[in-house]
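The structure follows.
Just one protein chain is left out here, and the rest sit where they should.
Think of it as A, B and C in the order they're written, each chain with its own count starting at 1.
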Amino acid sequence: MAEKNPNTDRPFLDIKDLVVEYVSDGETVHAVNGVSLHLERGKTLGLVGETGAGKTTIAKSILRILPDVGAKICGGEVHLDGENLLELPEVEMRKIRGNKISMIFQDPMTALNPVQTVGDQIAEVVRLHLEHGDRTDPVERAKEMLEIVGIPAERFSEYPHQFSGGMKQRVVIAIALACNPDLLLADEPTTALDVTIQAQVLDLIADLRNKYNTAMLLITHDMGVVAQVCDDVAVIYAGNIVEYGTKRQVFKHPTHPYTIGLFGAIPDMNEDEEWLHPIDGLPPDPTNLPQGCAFSPRCPYATDECRKEAIKVYRTADGHDCRCCRIEAIAKKEG
Amino acid sequence: MPETKTAPAPQQHKAKKKSEFMRVMRQLSKNKLAMIGIAVLIIEILLAALAPWIAPYEYDKMDIPNAFATPSAEHLFGTDDMGRDIFSRVLYGGRYSISTGILAVLISTVLGICVGSVAGYFGGQVDNIIMRLLDIIQAIPGMLLMIVIASVLGPGFINTVIALSVGSIPASARMLRAQMLKERENEYIEASQSINCSKFRIIFSHLLPNCMSPMIVSSTMGVAQTITTAAGLSFIGLGVQPPTPEWGAMLSAARQFMRQAPHLIIFPGLAIALTVLVLNFVGDGLRDALDPKLKN
Amino acid sequence: MGRYIIKRLLWMIPIALGVAILVFTLMTFTPGDPAQTLLGATATEEDLNAKREELGLNDPYFVRLFDYLGDVFIRFDLGNSWITSVSIIDTIKIRMPRTVILTVVTLIIAFGLGIPLGVLAATHQNKWQDSVSMVLAMIGVAIPNFWLALLLVVAFSVKLRWLPAMGIEMGLISYILPALSNCTGALANCARQTRSSMLDVIRADYITTARSKGVPERSVIYKHALKNALIPIITAAGTAFGRLLGGAMIIETIFDIPGMGTYIIGSLNNRDYPVVQGGTIFLAIVFSILMLLVDLLYAAVDPRIKAQYASSKKRKKVKANA
Partner (left out) sequence: MEPVIRVENLKKYFATPGGALHAVDDVTFSIEAGKTLGVVGESGCGKSTLGRTIIHLHESTDGKIFLEGKDITKLKGRELRAAREKMQIIFQDPYSSIDPRKTISSTVMEPLKVSGRYNRREIAEKTAELMGLVGIDERLRLAYPHELDGGRRQRVGIARALALDPKFIVCDEPVSALDVSIQAQVLNLLKKLQQDKGLTYMFVTHDMSVVRHISDDICVMYLGQVVEKCPSKELFAMPLHPYTKALLSAIPSTDIDNPTKREILKGELTSPINPKPGCRFAARCPFATEACEQPQVQEEVSPGHFVRCCRIREVN
């Protein structure tokens, strides 16, 4: 899909077979079940899926900020710039968080500390990652960041409750970008915002990314946002990537029945249709995933083969991945 | 979970309407401390109820020559200044202490719910007036208020219960009201309005049941608190009077001998502490079991 | 903000008035004849009548009530003790500081130990530190303070002879045992409150934000989490203050501390009603002021609440058909 980093033989961000589980109340939640992803500098990968598919867990695993109680990374590797983050000691990892990798959260209403001024919250991340001998003034940098995201620097000493939702999300972005990260994890950054504000925020993120050549992992459930922002797309279902390719491949030739279903379920903005085509049934219970393909109970094409064992990834010649053993039959039916 | 494409229904849906209660009990049974608490509490209540049959001696049987005996096989907890068997007295004392606690909390919770619901039902000025009256009562530190009321009413079991419950009504009314205000924010209240439920129905069929969990927890804790307070009142001579073997009163009477015979103060105090402790275990367990955040 | 404080202070007037009426009424309808109690069983009917006349007991209830309210709220005079004839305000001036010292020392012990214990439990949720702290807290709640007082006296005064068992002759040292015995409940409640509010806060999104910024775990807990967790803890402190004042009543009688508790309880036994009324009104006002301070403390910790107080002055009704 994308050319390899010439310095190492690995892509800039390379996730291999990541497995994450939660244990709660004696039950094991299989949140992420062997996810592999890669992303180059300056590119954007869209991670699409529904609630509970494991999108946020992947982002938090990269940063290693999963909750201490119950969550466990059970396997896999996360390489950034050739370094396996999962093997770094906590002290080293702390230097990476907020500096090399930073994250934008879904809900700007709760993502900021209500009893600290927004300026302090931005300055804090700058101060934490000052290199020895670096003469940057964190307060000045924080004011600069506020201006960059379109907030007057005079509002430095105001508290989050004095800002609107869109403005808060700008502050969150300022925190995330204050140290010029190489990788930005954006977890549904505009879901909580109104559409006109969403457009502003998406634009802001795109501008800043272009300026600093930041790679971005964009987590969303909104196909429209993916179409606008991403280069590559990974569709995730029940903790597994079911389809992975460039934006054009996935949008023009969706192959996995889940992706096809997802597109069918969205009301089309350009065509009139009497009825939508929902996907039957419900997402599976992550404590008790079905055998074989996790989507098989809802899949109109499923056969016994699908329910037997784990499904392999099928790759077309141009590098379009699909985790489905019935690709050919589906391609025939869908035309 | 979904074995078919059409609406899969988990097993427990066939269960009867009791399932809410059963769920709480299941949660509770996972909590070791709470189960210990319930077990000890049941034993205590049985011991207190059956005291006349179990107690080795009459609680008021004096045996002056045998006064101040230290614990032995004959007198498990020793004897007091009159030679009365402390073990028997502690057993009998449980009857007063536990029933004072339960009765007072029952009365104050029921009255608190009434006051709180009336305030919630009428709202507006009525609510305002009730809350301001509660403000006045709550401006007096609780213990002081109960001391004053107990002293006005004079000593005795019933009077103690009244003093204790009057003193705790404002807190429970206020708690119910706060809970109702919080619960009223939920859309199901608007939904009930839209299907023409009367105000009465909304409060008693929807709001109250949803406010009960914290009330149950706080009542359990309240019984514990009240047992201590009741003992405190007897201790300063305002509650149940000696020679009635109430735990606080026993402590009060034993005070003057504590230098020579510390066992006189140890056992009644332990009895209070143990009862309060296990009630707190149960209350904590109930809080966790009823916590809606743990549902699902 | 200033408007808010003034409003709250003004609101204390009706509260104090209500408390005065309540206590006065309770005292009036208490069974028993104060004159008889004051003069003893041997007094003649004439003496009793003279005494009743002197105390104003023969006047109708409402006349006496309004006289009393006039004295208290217009002349700011709580009257004199029936027994010693000493001015009640003067006595309170001497006795109140002792109760305050006892309560404040107790509060410092309770919160100074309770908050760290709660934080320890929360940061080690479901580990042994958590269990030990919480079992200790449960025991703390369960132990009746007057019983603990007796045990402490036996241990430290009678057996070890380290600390005084009675009185206040030794200054602050005399308050150690009373404060220790009075603090357990508040300490335990504080630890439990701290734990649960820390657990709530630790799960909040902004804590994840702080971690994702690379903030070291120690400052995540003490800088970001604790300040947010303080709000419910302050509420607990307010409630605790009330309980401690109440608890001090009994503790004072055990340690023979000449504070407000011994004053009021002694007067109750002697049917010295003006003292009970005056003392209760005074304590209610002190308590209300404390509650105001607690609310102001919220504002200091939480800018959102501060903004709320500041805006409440603008409150006005909007007419329909505007």
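The rule is short, and it goes like this: a contact is a pair of C-beta atoms (placed from the backbone, for glycine too) under 8 Å apart; a residue touches a chain by one contact, two chains touch by 3 or more.
Predicted, not measured: the structure shown is a model, and the values here were computed from it.
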| item | value |
| --- | --- |
| Residue among A:136, A:228 or A:287 touching the omitted chain | A:228 |
| Option touching the unshown chain, where A:93, A:197 or A:327 are the choices | A:197 |
| Interface residues of subunit A (partner: the chain not displayed) | 50-51, 164, 166-167, 194-200, 202-203, 221-225, 227-228, 247-248, 251-252, 261-270, 272-279, 282-283 |
| Residues of subunit B (touch criterion as defined above) contacting the omitted chain | 6-7, 9-10, 12-17, 19-20, 185-188, 190-198, 201, 206, 209-210, 292, 295-296 |
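One rule holds in what follows: only the chains that are shown with their structure count from here on.
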| item | value |
| --- | --- |
| Longest centre-to-centre distance from subunit C, chain (CA-based) | A |
| Pair with more cross-chain C-beta pairs in contact, given B-C and A-C | B-C |
| Distance between chain centroids, defined by C-alpha means - subunit A, subunit C (Å) | 53 |
| Complex contacts: residues of subunit B adjacent to subunit C | 132-133, 135-137, 139-144, 147-149, 151-152, 154, 224, 228, 231-232, 235-237, 248, 251, 255, 258-259, 262, 265-266, 268-269, 272-274, 276-277, 280-281, 284 |
| Residue ranges of subunit C in contact with subunit A within the complex | 125-126, 203-206, 208-216, 224, 227-228, 301-304, 307 |
| Residues of subunit C that touch subunit B when the two form their complex | 14-16, 18-19, 22-23, 26-27, 29-31, 138-139, 141-147, 150-151, 153-154, 158, 242-243, 245-247, 249-250, 253-254, 264-265, 268-269, 276, 280, 283-285, 287-288 |
